[in-house]
Structures are given as structure tokens and as C-alpha cells.
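Dropping the structure in here first, questions after.
Excluded from the complex is one protein chain; the other protein chains are retained at their positions.
Which chain is which? They are A and B, in the order written, and residues in each are numbered from 1.
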Amino acid sequence: MNDQVVCIAGVTVLGILEQAYFSLQVINARRKFSVSPPSTAGPPEFERIFRAQANCSEYFPIFVASLWISGLFFNQGATTLLGLLYLYGRYQYFCGYSESSLGRLKPLYFSAKVQWALIGLGAVGVLGTMSRLYLGLDFTQYISQVLL
Amino acid sequence: MNDQVVCIAGVTVLGILEQAYFSLQVINARRKFSVSPPSTAGPPEFERIFRAQANCSEYFPIFVASLWISGLFFNQGATTLLGLLYLYGRYQYFCGYSESSLGRLKPLYFSAKVQWALIGLGAVGVLGTMSRLYLGLDFTQYISQVLL
Partner (left out) sequence: MNDQVVCIAGVTVLGILEQAYFSLQVINARRKFSVSPPSTAGPPEFERIFRAQANCSEYFPIFVASLWISGLFFNQGATTLLGLLYLYGRYQYFCGYSESSLGRLKPLYFSAKVQWALIGLGAVGVLGTMSRLYLGLDFTQYISQVLL
């Protein structure tokens, strides 16, 4: 099984490293703006970095779950590409949000679109497997042959 | 392997869509009550919607992990049913909490019970597999034949 999911696992490891990088940025910002735990309130510069990391953390489980479902039930190649685009979008979002509230919007819309594509491919893959198993109709194989 | 987990994967996709719906409700509430990011403080109506979504996001990884362990190690049918009940309970919780703090309690207790059932079935499944592998005693098969 490992051989069929190694690229998705690689994207997941990259995603974990990205989250670790964001966490380190929050620790730095806590020092720079003297905001000691457990407080999470501070100057807007600190709150933007804190919220940027909190937002990325909140969506991380949704990203990982949709990545693996799309990779297992649709296609590993397309899923890997979308996963890398998502991580790139999240990096741009974190940098943009750190600078200004407006700066978060463009990369946020981009990563949201990529996230919806992953959810869509996962849903197509799951519905295809269900229709093959329970209705005897195999349309996934047809779709992935036409599209890819 | 996909064929044995397709229903759990389907429940996971539904759960992701539910989380996306909750996130969109927070974005709407930010607009309605004029609470611009990075701030998360506002009138109680806003804070209830914000906390409802934050609470559901916080428990989403625990839900997904227990869903897959119960589905893989106990039984896919029972797990799928419990998963759907949990998502229904979380929808009721979100709607109830949006209206009043008290309104969150009844669906919260319901989804907590379903969550404990998923954890319990997962634990039984894992202990059963361990006892078969390391002690040579196969009691899972016996339990799932009696119960289901």
C-alpha cells in the first residue's frame, strides 16, 4: 500500500514542516512584542501573526484528510500537485497576513480554491468507488482516463 | 483496501463539507457584526458563532481519527452510522449555539455520547486485534458477530 501513497505522505511531511515553521514565527513574535503566554492579546502586528498561524492550524486537519481521500480514491499525481499548490498558497497567506490584514486575502482565496479542488476530487473518487461497489457502475476509471 | 473504507471516507468528506459550511457562517457573521480580522472579539452573537465553529474545528481531528480506527478495527457499518449521527449532532450544536449559549448543551451532550461510542468501538477493535496478534485470542470476531 505504501508505494501508492508515498507522494501524499511526502506532501504531508512538508505540510507538517510548514506548520512547525509558522509555530516558530509565533514564538519569535511573542518574544519581539513581549506577549507572554497564556495571553494571546497584543499589538496588531502580533495578533496578525498569531491569527495567521491559528487559521493555518485550524485548516490543517481538513487539508490532510482531503489530501489522503483524494490521493487514495482519485489519483495520486493530481493530488500531489494540488497539495503542493495548497502549501505554497498557505505560505504566501502567512507572509501576507504578517504584513497586513489585506495582504492575507489574495493567497487565502487561492488556497481556498485549491482546497475545494481537493475536496471535489476526493468526493468524485469516493462516489465512483461507491457506485462501482454498490451499483456496479465504474465511472471513476473513465473520468481519470479522460482527464489525466 | 479502498473498498473496505469507502463509507468512512464518504462520512469524512461530509464532515469536511460541514466544517466548510461552519467556516462560511463565521465569515458571514464577521461581515454582519463588522468584526474585522485579526480581531475575534465582538458582540455575544458573533462570539457564539465564532466559538461554535472553533469548538467543532477543535474536535474534528479527534472525530476523524476515532472514525477511521473504529472503521478499520471494529466494523465499517456501525462506524458509518455513528459518524453520520455525530455530524447531525454537530449541525444541531452549531445552530443551537448560534441562537443562545444554552441552546448548545443538548446537541453537545448528544454528539459527545456518539463520540465516546466511536472511541469505545475503536478501542475494542484495537484491543481485539492486539489480543489476537500477541495473545492468540480472537474475541473481536465473536463480539461483532454477536452485536451486529
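The working rule: a contact is a pair of C-beta atoms (placed from the backbone, for glycine too) under 8 Å apart; a residue touches a chain by one contact, two chains touch by 3 or more.
These numbers come from a predicted model, not from an experiment.
Participant: Among B:Ile27, B:Ile62 or B:Leu137, which one is in touch with the chain left out?
Facilitator: Result: among the candidates, B:Ile62 touches the missing chain.
Participant: On subunit A, what residues meet the omitted chain?
Facilitator: 1-3, 6-7, 9-10, 12-13, 15-17, 19-20, 36-40, 54, 57, 60-61, 64
Participant: Which parts of subunit B face the unshown chain closely enough to count as touching?
Facilitator: Output for subunit B: 1, 44, 47-48, 50-52, 58, 61-62, 65-66, 69, 72-73, 97, 101, 104, 119, 122-123, 126-127, 129-130, 133.
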